[in-house]
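What follows is one structure encoded as structure tokens, with my remarks underneath.
A protein chain is absent from this complex, but the other protein chains hold their places.
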Amino acid sequence: MSRKVIKPVFSAAEAVGRVRPGSSVMVGGFNYGGIPYSLVEALVASGVGDLTLISNDTAYENVGHGRLVANGQVKKVIASHVGLNRKTGQLFHDGEMELELCPQGTFVERIRAGGFGLGGVLTPTGVGTVVEEGKQVLEVGGKKYILELPLRADVAFIRAHKSDRRGNLTYFGTNRNFNPVMAAAADYVIAEVDSVIEAGEINPNDVVTPGILVDALVMKGDHYYAART
Amino acid sequence: MSRKVIKPVFSAAEAVGRVRPGSSVMVGGFNYGGIPYSLVEALVASGVGDLTLISNDTAYENVGHGRLVANGQVKKVIASHVGLNRKTGQLFHDGEMELELCPQGTFVERIRAGGFGLGGVLTPTGVGTVVEEGKQVLEVGGKKYILELPLRADVAFIRAHKSDRRGNLTYFGTNRNFNPVMAAAADYVIAEVDSVIEAGEINPNDVVTPGILVDALVMKGDHYYAART
Amino acid sequence: MLPELNEDLVRSRVARRVAKEFGDGDVVNLGIGIPTLVSDYIPENIRVIFQTENGVIGAGPAPEKPDLRFIGAGGRHLTLLPGSALISSDLSFGLIRGGHVDATVLGALEVNQEGDLANWMVPGKMVPGMGGAMDLVTGARHVIIAMTHTTKKGGAKILKKCTLPLTAKGVVGLIVTEYAVFRIREGKMELVEIAPDVTLEDLKAVTEAEYTVADPLPIMQGTEEE
Partner (left out) sequence: MLPELNEDLVRSRVARRVAKEFGDGDVVNLGIGIPTLVSDYIPENIRVIFQTENGVIGAGPAPEKPDLRFIGAGGRHLTLLPGSALISSDLSFGLIRGGHVDATVLGALEVNQEGDLANWMVPGKMVPGMGGAMDLVTGARHVIIAMTHTTKKGGAKILKKCTLPLTAKGVVGLIVTEYAVFRIREGKMELVEIAPDVTLEDLKAVTEAEYTVADPLPIMQGTEEE
């Protein structure tokens, strides 16, 4: 599954064609920041459903991937916080959508494990709480840890700043958040970016996400939030 | 254990005063690259012994921290590869020094776990080999993984490129290797750097190691290898 | 009788007192609500490094012109101070879990005398999710609860045993309310400061937990500045 050396630049609508009914989709972002807004909008427009959405939060009912939830396209959410999107709680509460909550540090570590070939990690977070229910608890050096398992997805939508034509990515501000780690944990990775520049124009010391993880690029659109993040 | 906001710039000799007989010391570097040569030289000069040396390799007999081994200052080495330093093999073979070998990916992941509060990680590397001896093997999703435990040290010697006065670090070339991860996994962290610049002169997007991990800075010396790396 | 304090005074009193906990160079995470106010009261000579779990080390106050590319927890707008760093969530939570954050300040629904904390869900109500709270209280070296002493209906929040689902067990080190400051060490709670307008008896009436009383018992720091 080697990737194209020169990354294709697709329209958001073309790119989201990789998402099929029933796909699992990772979406970067924390609150308003670092959401691949144009990709999410295209997925809302496509109407593809039955999705498993893996994202730190479900944004707001009318913002970003929160709209996927509100639009009924999601059968399951895996997240750390969904309190700002009233619709997520409601659908879960009404039994119309599954919801798996992870502590945020566990969430990101599970994705990292999924991307980096680890079978799991031992974290102290959640010991003695409902988080440990149904999970293996191991003792190391007299301290208890929960064994947390890897997370992967079929497709990842990430938001970066600059990309060179080989898909090497940099990030800007607090848009970084979960995007780099998600870039490693999906079979098909689409990066929404501010600009695409020539190979060699990003200092190799400054590359955060190596292009070998990226399948395709999409230019950020002029959507209200895309333009402002 | 909050650290000084403005990092003291010590001479290498002053800085290595933190290493006591019996200390565990992490030393960054891979082969010739990214070794904090001036710190290592000062530690050789100090003669402090009974050390546990945690480093990917033991360099060469006459190069870098290989000299600590050759000088008889090390009671135990934890590394992934020691084949280029004849002295390491010899001392181990003669029963005069302990040697714990880890696969390189496991080595770095154990240090990351030590720095990041994880109780361990499950890795497929080494399953079915001598590496799994004495360790817990867990099955996740029908696949076997070895539970590898965290590594920490009393002191870390790392090599970076630029530091601002708050200890925010960048790296250059292949000097990066194990240095960023070691910066998180020791009680006292000394960074050997090419230059110290004002706070604000490193773009916050480009900081690799946040200054909150660093205790002290040392300017790289004019030693043959320090000057060339 | 307990004093009737207006909401602003409650919040500023708690925030002002929490701000005195920090030393120069401390790395601190502030939760939403009262904790947010703490940054307004840091003494001039103390440089606290504010960290937000979504990836800022060295956050400064809100800018005049909001920029969605620089936000903190809860979507708050922030600026970057010179010498700040922007990092990914995996590094951020690595630092949090690894003990590289000196203190986290959070609100609570309930705390108990052994330092157990419940602040993330109420059974039967909509579940917001724990976000980063569980990692923060598990990893930070010092967990400070900044809250009103009682529920809106006057019920105790400082309990013998928490009744709500826990955020973590045995993690709380300090509780600051508008009436008092309690320290918890090795599973034992001690009243270490009391507000000038509160008596020991009144305090006991709204505090279910069992606690010892420091002797001498100082007046709550910061109240003289009100």
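The chains carry the letters A, B and C, assigned in the order they are written, with residues numbered from 1 in each.
By our rule, a contact is a pair of C-beta atoms (placed from the backbone, for glycine too) under 8 Å apart; a residue touches a chain by one contact, two chains touch by 3 or more.
Since we're looking at a predicted model, the values are computed, not measured.
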Interface partners of the hidden chain - shown chains only, full complex considered: A, B
Among B:Gly105, B:Gly200 or B:Gly221, the residue in touch with the chain that has been omitted: B:Gly105
Contacting the left-out chain in the complete assembly, out of B:Val82, B:Ile190 or B:Ile212: B:Val82
Absent-chain interface as seen on chain A, which is shown: 1-5, 112, 115-118, 164-166, 168, 184, 198-200, 204-205, 207, 210-213
On chain B, residues whose C-beta touches the chain left out of the figure: 30-33, 56-57, 79-84, 86, 89-90, 92-93, 99, 101, 103-106, 108-109, 112, 123-131, 171-181, 208, 225, 228-229
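In this section, only the chains that are shown with their structure count from here on.
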Centroid spacing, where centroids are CA-atom means, of chain B and chain C in whole angstrom: 35
Distance between the centres, which are taken as Cα means, of chain B and chain A, whole angstrom: 32
Residues of chain A whose C-beta touches two or more other chains: 109, 123-124, 171-173, 176
Multi-chain contact sites of chain C, meaning residues that touch two or more partners: 86-87, 93-94, 96-97, 138-139
